[in-house]
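Of the protein chains in this complex, one is absent; all others appear in place.
Going by the order they are written in, the chains are A, B, C, D and E; count residues from 1 in each one.
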Amino acid sequence: MKPVVVRNIKRADSNAIGTLAGVGVSTAHEALGRSGLMKPYMRPIYPGARVSGTAVTVLLHPGDNWMMHVAAGEIEPGDIVVAALTSECTDGYFGDLLATSFMARGAKGLIIDAGVRDVKALTEMGFPVWSKCVSAKGTVKATLGSVNIPVVCAGDAVNPGDAIVADDDGVVVVPAEVAGKTAKAAAAREANEGDKRAKLAAGVLGLDMYKMREPLEKAGLRYID
Amino acid sequence: MKPVVVRNIKRADSNAIGTLAGVGVSTAHEALGRSGLMKPYMRPIYPGARVSGTAVTVLLHPGDNWMMHVAAGEIEPGDIVVAALTSECTDGYFGDLLATSFMARGAKGLIIDAGVRDVKALTEMGFPVWSKCVSAKGTVKATLGSVNIPVVCAGDAVNPGDAIVADDDGVVVVPAEVAGKTAKAAAAREANEGDKRAKLAAGVLGLDMYKMREPLEKAGLRYID
Amino acid sequence: MKPVVVRNIKRADSNAIGTLAGVGVSTAHEALGRSGLMKPYMRPIYPGARVSGTAVTVLLHPGDNWMMHVAAGEIEPGDIVVAALTSECTDGYFGDLLATSFMARGAKGLIIDAGVRDVKALTEMGFPVWSKCVSAKGTVKATLGSVNIPVVCAGDAVNPGDAIVADDDGVVVVPAEVAGKTAKAAAAREANEGDKRAKLAAGVLGLDMYKMREPLEKAGLRYID
Amino acid sequence: MKPVVVRNIKRADSNAIGTLAGVGVSTAHEALGRSGLMKPYMRPIYPGARVSGTAVTVLLHPGDNWMMHVAAGEIEPGDIVVAALTSECTDGYFGDLLATSFMARGAKGLIIDAGVRDVKALTEMGFPVWSKCVSAKGTVKATLGSVNIPVVCAGDAVNPGDAIVADDDGVVVVPAEVAGKTAKAAAAREANEGDKRAKLAAGVLGLDMYKMREPLEKAGLRYID
Amino acid sequence: MKPVVVRNIKRADSNAIGTLAGVGVSTAHEALGRSGLMKPYMRPIYPGARVSGTAVTVLLHPGDNWMMHVAAGEIEPGDIVVAALTSECTDGYFGDLLATSFMARGAKGLIIDAGVRDVKALTEMGFPVWSKCVSAKGTVKATLGSVNIPVVCAGDAVNPGDAIVADDDGVVVVPAEVAGKTAKAAAAREANEGDKRAKLAAGVLGLDMYKMREPLEKAGLRYID
Partner (left out) sequence: MKPVVVRNIKRADSNAIGTLAGVGVSTAHEALGRSGLMKPYMRPIYPGARVSGTAVTVLLHPGDNWMMHVAAGEIEPGDIVVAALTSECTDGYFGDLLATSFMARGAKGLIIDAGVRDVKALTEMGFPVWSKCVSAKGTVKATLGSVNIPVVCAGDAVNPGDAIVADDDGVVVVPAEVAGKTAKAAAAREANEGDKRAKLAAGVLGLDMYKMREPLEKAGLRYID
């Protein structure tokens, strides 16, 4: 693989992205047919953030954050940088200086399958990061990777331009070509929950609301008094 | 093992449970003879919660949360659901809808050796969960497990009706038959700590307060100036 | 190794330590030539704390916290206790009673390659701990270790008296003999960042600010429109 | 928990145990209703061994193998020692001297949720061990545990006298009271496999042999040419 | 994602595949520009095997191996089944019966990001498997996945028909469209190594053979006598 920076990427529809931010990761993931989630080791550096945006991908080598600076040059407002690694690494690839640059370019967050540092400053700046770990370990700038190529980040395939949703539940990737359809399905799912919630709060059991008693009995569940 | 739901379980004494909530996990664990702790990977989804209650156990299969709905039907006020897995899984078995149902039934919390989702909503609802991880990954409803049978959860044996105490230090299981005795021992332990704390705060060393200097010397400890 | 307590240790210069606290872990680590960091699994029990101080080291055996009491006797105001283990252990070696004693002696924090408990109380007391995990598991007092000998803690060599800096980004160890030089380098580094931050905030890319475009092109990076 | 050694335990039926050794871990686990397996991190120190026997349980503290010597005194011919830990530890609790003693007593193997050492000697002696890891780390003899009480080993509840089967696939625990029934079910299962194997070897697909095509289609599986 | 089985896939060129088997995983990975490797936790169940073939992919749900039987129906001689998981699972999805069926269909091996069982029998049959772990844990047949869709297996993107090479060093995926080119580059690389090996065996240092002394000195390396 030759190191390249791909400049013209097709970004997922912005209306869809707005809708997906409204419903959050769990609902978006269900609406996508229970797929697209990154592994659960990806955690936010502070609680409560929820963002959605379009992926600018970057492929990094262990211990080397040179391409993060290249990626910064490709950010458009509304993007989320998704940083993948060629092999596992926990170094701190990103801190408050890069975050200042990313924010100035309009980035809404960073997803990185490695470490991040300056987490207190990032929290104060309100720049959300989902990462594998926190580490102050510095990196070098010696080896080329690529920007805006398909990558695998935290077990999930990501293409440049894909819709990303991230919140306290994790990170989900919605392929750009199904973002509209998924957003619609997610919104419908969400609309449907209020009524269920009210019933459950009133003490109705899921067993009855979802009509599970008969299938459970057929499957052989036995109650012992 | 045939899938069963055991309905009549003997719950630990409620006075003991109240006392145990007062002393917390570390003291309860010590009072139980330094036993009964779940593994330290079990962490609360938000800091500061402390609950105690009686265990309703549920055994789940990987990727399948059907039995959580069955367990909901067995909850009595003051119960804590303890969910064990037949093999390791990080999926998100539990979210805000199930929590609404659990709360309506009087559950005080959930202990689950797997993942949980909707953590922001759960935090706002004030429904505490101790889990192995956070994951938005959805589950199916296809395979039967059991409710209120003895299980192993996070390395600890739990019987239905056992007293559960959970706080920022983790989760401890106190067998129902020794809950009263353990609560008494724990309260005595706790009462004893105020005096020690005052001495230590005044600068008295544990070496002197616990009379350790002689045994340390006998064991061969040498001071080098 | 005979168990010993070394009493006369040479502590790193206090001016240097004050400077290091000001710049934090990431900058101190860079100023030290990108070295001295403990592994990233060492996390603070609550966010936002930053401390610096001089190391009192203690070597512990698995499941045995006897030497923590011995270490308490060696603390001088401004020290940070650094606890290493002879083999991996997650037990809770330290809680609110020991913290009361440590605080009374003037300790500024604890770094422990094992577990800690009573985290809610420690948080309320404002006594910061960086640890491998949280665990309520109690320990025994049966086997001697040593105090103020060279140890390896979380992958990092620590000598008694070394300067320790710990914050949300982790823990860094600055050898006492280079603490002054490192503090100076760190302060210079920090001073230099304000200007960079302003430029980046104004939208200047790191690619231009650091003059990376030419070396990237020479290394073979290709832009594809 | 007071430290005790329980001397009169009821051992699982020896005929059942012989049968279980014949079928191996995977088949025994299936015959038990897909339960009873220890976690997959338990691995044999050399390939190819398969043993079955009755459990002598021992509960150990981290870094302390005193009770292994006590357990040796309770071994009867045909027993397998199952060593559980009060908290996670990787130390080497067992080596060639203890193995010599265990063999002299008639033990058929060791299952330990911790480390083992002298693995080359153990391999040459033909004494099989399933463990969490290999470690030369020595232990002390200072703290009492118990022998022949119920324990949790590698995520599995074990009672003294239970039938243990261990081979290259892992370790399964068959409760003594169902050992006979399970052995019978396992033997039936095994007998049934020869015919299936022949069909599959001849190229018949499981899809047809197990008549899965219709249920797959009903569940919604679509073939795309 | 609707569950589908894609029947017409384009398999990588068989000449290229033969060449890749000759050079092995490390050389193939280098020839591919240092990419395409699965994570190093993927290990062979027995040492010494080396296979290459074309990928038949299958996406499995945790604890459910139904689709392995569907995948068997899609195997053509020379294929290697690559099994990915929708979430992490250690269950034993594959044993000697399925292996008998896979072999009858002409499969050359299995790559599975989960557990495998009957490893002794598989070893005797000479059917190589690279897996995340060994586990006797049985699975159910209840939930549909897909066959021959793009998957992520052990951190690596795999398309149906891609060339797979697996040996003691791990597993590499060579995209079908570059298999020929990669095989050629790998063969050239291999041819080039004999001469180097001879020089190094004669005591010539890599420092001299690769002319590294000057760049090392320029980079600032200092020798201290």
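Before moving on, here are some points about what is shown:
Keep in mind that, in the parts below, a residue touches a chain if its C-beta (ideal position, glycine included) is under 8 Å from a C-beta of that chain, and two chains touch if they have at least 3 such contacts.
Quick caveat, the model's predicted, so the values are computed rather than measured.
For the chain excluded from display, the touched partners among the shown chains of the whole complex are A, C, D, E. Here one chain is not drawn; of D:Lys120, D:Lys181 or D:Arg222, the residue touching it is D:Lys120. Of the options A:Gly33, A:Pro47 or A:Pro62, the residue whose C-beta touches the omitted chain is A:Pro62.
Touching the missing chain, out of D:Ala136, D:Ala188, D:Ala202 or D:Ala219, is residue D:Ala136. Those residues of subunit C that touch the chain absent from the view are 1-2, 32-35, 37, 39, 86-88, 150, 152, 155-157.
The chain not displayed touches subunit A at residues 61-64, 86-91, 135, 137, 140, 142-143. Residues 2-8, 46, 66, 69-70, 72-73, 90, 92, 95-98, 100-101, 103-105, 115, 117-120, 123, 133-138, 141, 144 of subunit D touch the missing chain (whole complex, contact as defined above).
In this text, only the chains that are shown with their structure count from here on.
In terms of C-beta pairs in contact, A-B outnumbers the other of A-B and A-E. Against reference pair A-C, the listed pairs B-D, B-E or B-C yield one interface repeat, B-C (criterion: more than half of contact pairs the same by residue number).
Spacing of subunit C relative to subunit E, judged by their CA centroids, is 41 angstrom.
Between subunit D and subunit E, the centres computed from C-alpha atoms are 31 Å apart. The set of subunit B residues touching two or more other chains comprises 2, 34, 37, 86-88, 90, 135, 137.
Of all possible chain pairs, those that touch are A-B, A-C, A-E, B-C, B-D, B-E, C-D, D-E.
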